[in-house]
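Left out: one protein chain. Kept in place: all the others.
Labels for the chains are A and B, by order of writing; each one numbers its residues from 1.
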Amino acid sequence: MKSRRASLGWGSAETPDGIGLLLLLPSIVLLVALFLLPVGYAFYLGLTNIQLIGIHAQHYWFTGWANIDRLLGDETFWVSLQLTAVFLIGSALIGVTVVGMALALLMQHASAWLRSLAGAVAIVAWMLPPVSAALIWYAFSTTGGTLSQLFGGRADILDNHPMLIVCLANVWATAGFSMMVLSAGLRGISAEVLEAARMENASRLQVFIFVTLPLMKQTILTNLLLVTLIILANYALTYIMTAGGPNDATNILPIYAYQQGFQFSNLGYGALLGDVLVVISTVFAYLYVRALRPARARRAAPAVTA
Amino acid sequence: MTEQPPRLLPNALLAIVTLAFLAPMLWLALASLDANASWALRWPVFTLAHFADVTRGDYLWSLWNTFVLAAVATVTSVVPGVVGAYALSRRRIPLRDGLMVTVLFLTGIPVGIMIIPVFQIFAEFGWLSLIPTGIFLGANSLPFALWLMKTAIDGVPREMEEAAAIERASLLQTILHVVIPVSIPGIASAAIFSFINAWGSFIVPLVLVSDPSQATGPLTIYGLIAAANVRYGDIAAFSIIYSLPVVALYLILSRAFSGGFLMGGAVKG
Partner (left out) sequence: MPRFKLAHLAKALLASAATLAALPAVAQAQSKTVVSVAYGSEYVFDTNDLAAKWWNGIKAEFEQKYPDAEVKLIPIPGGYPDIINKLSLLYRSPSTAPDVAQLPTPALGQFQASGYLLPLDDKLATASWWAQFPKAIQTEGVFDGKTYAVSTGENDSQLYYNMTMFKQAGLPVPWQPKTWNDILVAARAIKAKIPGVVPLWLNVGTSSGDNGLLQGTGNLLNGSSDPTIQDPKTGKWVVDSKGLRETLGFVKTMYNEGLGDTLSDLFSPSAVTIPLSLMATSKLAIAVGSNYYGGNWTKLISSPYWPQAPQVAGIVPIPTVTGQAPGIATTLGGWDLGIAATTKSRDYAWKLLDLMEEQENQINAANWAGFVPGDASYTKAPDFINFAPPYNEVSAQVLPYGILTPVKAEYEVWSHALQQATGNLAQHPDMTVDQAIAAMKDYVSNQLGADEIETR
């Protein structure tokens, strides 16, 4: 065994693996050059007074804590942060996770043709580019649109409940992804375990809560993290629908960062707001790793393939 | 399982959910065929003029541009990604776990934050065109692709590689003939993810692609909204045409992998 592994070059705990690093090199080059470097530069710009156009467009300099001081005292920023929290809870946490789980569960028990149709529809909604999805939802929720017709034709759901519509639109556009992740997780639960629970005369709901959910913990958390990151990163959908409005009612942080950088020309401050988003993503990633740690320690054998 | 549980309730509920998903798309279908299209949902005055309008040369050209962009992005993320994922899965990489988490959180970095520095660099090198933009988008999808493919490769039984080693296969042959075929579902997921990301990308080509003859689908649709004279029917028709290739891709692949392929290995991460 050992010699075969050695001949495969899997390396050992002591020696670093030259071939491994070589294989990883193209990815590292791409990530560093086109990802880390620009992000690092953006972090630097966040601490300067650079403007999009204006006296500091070409002649700008490092301003130390100035932008951070501004951030801490910026009411609009704190409101935006709140809106972002509401938005993420509404769309990622509640919306996508619940709808995705509902889809995955229902699809498991439904007839084959309906399963294919539902899957295809959810996937199409996910695959539609944000520009098209934004148009669809704008038409859907504005006066005269489909949703509006249900409430008497003249109701303007979009302008009167903008955050709700924006959350719904993001749920609609991301649930397909969630459905796929959670379906795979559900499939990984062995039938024997479920049978054993049913044998104990547990009701369907009890089986779900006490058997399925705990076994799905890893999948659910993974899905939640991914969906949160995806929704946070894809603000084009929200931007095209409302541009943060009406009157800053949906001014979530990515949109506020864009507004500061490109509308008010405060490119430096806008970059700092974008940096806050990176920090938020890091926090989520860290929490995810912490939440999974006990599970990792307990895992002994390699996982069953789905 | 000796008995099939009754399907009525799941079917009914799923049907409701499906209809809820379909409802917003209704406007798209109707407006694209409506001579007097507007934001409102209304029974159309039937016409195929909108579809005729948006299958003109320059629109089809923008579809082709989008395809080139997405293809370049997919290749850029999958090819380095596969070998990189193999390394992360099988080889001794220092700080591997930390690297994986970093890679994961890179997934969440908003592209907008990088767009100015990248524009400046690309402008310096004269790379403000479709293919370099595709490479950039590929690099953006690389973190998630690495993650997906690594967990897929994790699921390849080591015995298979050991068997190949007995047959005196080189590393390259092992990767090509053993690892890749078995982890195809994960690789396909990564490819699809990169493709869709690039296909739908809006802000990146808007900033990085200078030449209007290289405009991609989202830019064209956006132009239709931003124009002084908004043509809703054309927008709806073009949105449909623009979404078709990706839907076709999904249907073909889901048939090939019986619908259960996507994210298959990922969740065991």
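What we mean here is this: contacts are C-beta pairs under 8 Å (C-beta built on N, C-alpha and C of every residue); 3 or more make two chains touch, one makes a residue touch a chain.
Model, not experiment: these values are computed from the prediction.
Chemist: If I consider the whole complex, including the chain that's not displayed, which of B:147, B:222 or B:250 touches that chain?
Modeler: In the complete complex, the chain left out is touched by residue B:222.
Chemist: Can you work out which residue in A:27, A:51 or A:281 touches the chain that's missing from view?
Modeler: A:51
Chemist: Sort through A:42, A:158 or A:230 and give me the one touching the missing partner chain.
Modeler: A:158
Chemist: Considering the whole complex rather than only what is displayed, give the residues of chain B touching the chain that is not shown.
Modeler: 39, 116, 119-121, 123-126, 128, 206-207, 210, 212, 215, 219, 222-223, 225-230
Chemist: Would you write out the residues of chain A that touch the absent chain, in ascending order?
Modeler: 37, 41, 51-55, 57-59, 73-76, 142-144, 154, 156, 158-160, 243-248, 262-266
The definition used in the following text is that only the chains that are shown with their structure count from here on.
Chemist: Once you find the CA centre of chain A and the CA centre of chain B, what distance in Å lies between them?
Modeler: It comes to 15 Å between the two C-alpha centres.
Chemist: Once bound in the complex, which stretches of chain A touch chain B?
Modeler: Within the complex, chain A contacts chain B at residues 1, 4-5, 7-13, 15-17, 19-21, 23-24, 26-28, 30-31, 33-35, 37-39, 41-42, 45, 99, 102-103, 105-107, 109-111, 114-132, 135-140, 142-147, 149, 172, 175, 180-181, 183-185, 187-188, 191, 195, 218-219, 222-223, 225-226, 228-230, 232-233, 235-236, 240, 254, 257-258, 261, 267, 271, 274-275, 277-278, 281-282, 284-286, 288-289, 302-303, 305-306.
Chemist: Please name which positions on chain B make contact with chain A in the complex.
Modeler: Spelled out, the residues of chain B in touch with chain A are 1, 5, 7, 10-11, 13-15, 17-18, 21-28, 31, 38-42, 76, 79-81, 83-84, 86-88, 90-94, 101, 103-114, 116-118, 121, 135-136, 138-140, 142-144, 146, 154-155, 161-162, 165-166, 171, 174, 196, 199-203, 217-218, 221-222, 225, 235-236, 239, 242-243, 246-247, 250-251, 254, 259-260, 262-269.
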